[in-house]
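Entry: chain A
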Amino acid sequence: MLPIGHYLFLSLALFIIGVIGVVTRRNVIVVLMSIELILNAVNINLVAFSRLYGDVAGQVFALFIIADAAAEAAVALGIIIAFFRNRETVLEDEMDLLKW
Partner candidate 1 sequence: MMNAILQATLEFLKLYWVPLLCGVAIVAILPLIVGYIVLVERKLMADMQARLGPMRVGPHGLLQPIADALKLLIKEDIIPDNADRLVFWLAPVLSVGAALLALAGLAIGPAFQIAQDINIGILFVVGISALGIFGIVLGGWASNSHYSLMGALRSSAQLVSYETAAGMALVSALLFTGTLNIKSIVEAQNKEGIWFVMLAPVAFFTYLVASIAETNRAPFDLPEAESELVAGYMTEFSGFRWSLYFLAEYTNMIVVASVATTLFLGGWLRPFASVPWLNFLDFVPTLLMAGVGAYCIVRAPKQPTRVQQLFMLAVAGLCFVLGLVLLVPVLVLVAKPFYAGIHGGFWFIFKVSLYIYFFMWLRFTIPRYRFDQLMRLGWHFLIPLSIINVLLVGVALIAGAYFNLKGWGLLLVTTPAAVIALVVALLILNAEKERNARQNQTAASDFYAG
Partner candidate 2 sequence: MLDKVLFYFFAAIAVASAALMVTRRNVVHSAIFLITALLATAGIFLQLRAEFLFIVQIILYVGGIMVLFVFVIMLVNLDVALQQIQFARQKWVALLVALALAAQVGFMFWTSGKMAGQGLPVLTAVAANRLPANSETVAHSLFESYLLPFEIASVLLLVAMIGAVVMAKKRT
Partner candidate 3 sequence: MGPQHPSTHGVLRVKLKLDGERVTGSECIIGYLHRGVEKIAENRTYQQFAPYVDRMDYVAAVSSGLGYCEAVEKLLLVEAPPRARVIRTILTELQRIASHLLWLGTHALDIGALTPLFYCFREREEILKIFEKYCGARLTTHAFRIGGLQYEAYDTFERDVERFCKDFESRILEYETLLTQNRIWIGRTKGVGILTAADAIAFGVTGPVLRASGVKWDIRKAAPYAAYDQYKFEIPVGTIGDTYDRYLVRMEEMRQSRLICLQAIENIPAGPIMAKVGKVLKPPPGEVYHAIEAPKGEIGYYIVSDGTVMPYRVHIRPPSFINLQAFDRMVRGHLVADVVAIIGTIDIVLGEVDR
């Protein structure tokens, strides 16, 4: 088990790359993937601290985050398919209609 700093910097790096992905990319699917990456960064932190304190609660919480990520991905992709079927586009700045 390495000193905790390593894990913190690793999850920070992944977090920042995820944020860059969300903010700069136009393609909605890539934005969604970056969100998954951010969630993963959070998971690393949780498991690292759970290992540090020897308390398994962190891992259980990470489990719940993965379950939630699955639910969120399912609904988001459902919306993308519905949107793509009507508007033939996947870029987010063209998603400017609330109801189509």
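Some observations on this one:
Here, contacts are C-beta pairs under 8 Å (C-beta built on N, C-alpha and C of every residue); 3 or more make two chains touch, one makes a residue touch a chain; residues count from 1.
Per the selection procedure, all candidates are chains of the complex that A comes from, given by their letters.
Everything numeric in this text was worked out from a predicted model, so none of it was measured.
As listed, 1, 2 or 3 are all part of this complex, and the one touching chain A is 2.
Against candidate 2, the residues of chain A that register as touching in their complex are 1-2, 4-10, 12-14, 16-21, 23-27, 29-30, 32-34, 36-37, 40, 43-44, 47-48, 50-54, 56-57, 59-60, 62-64, 66-75, 77-82, 84-85, 88-93.
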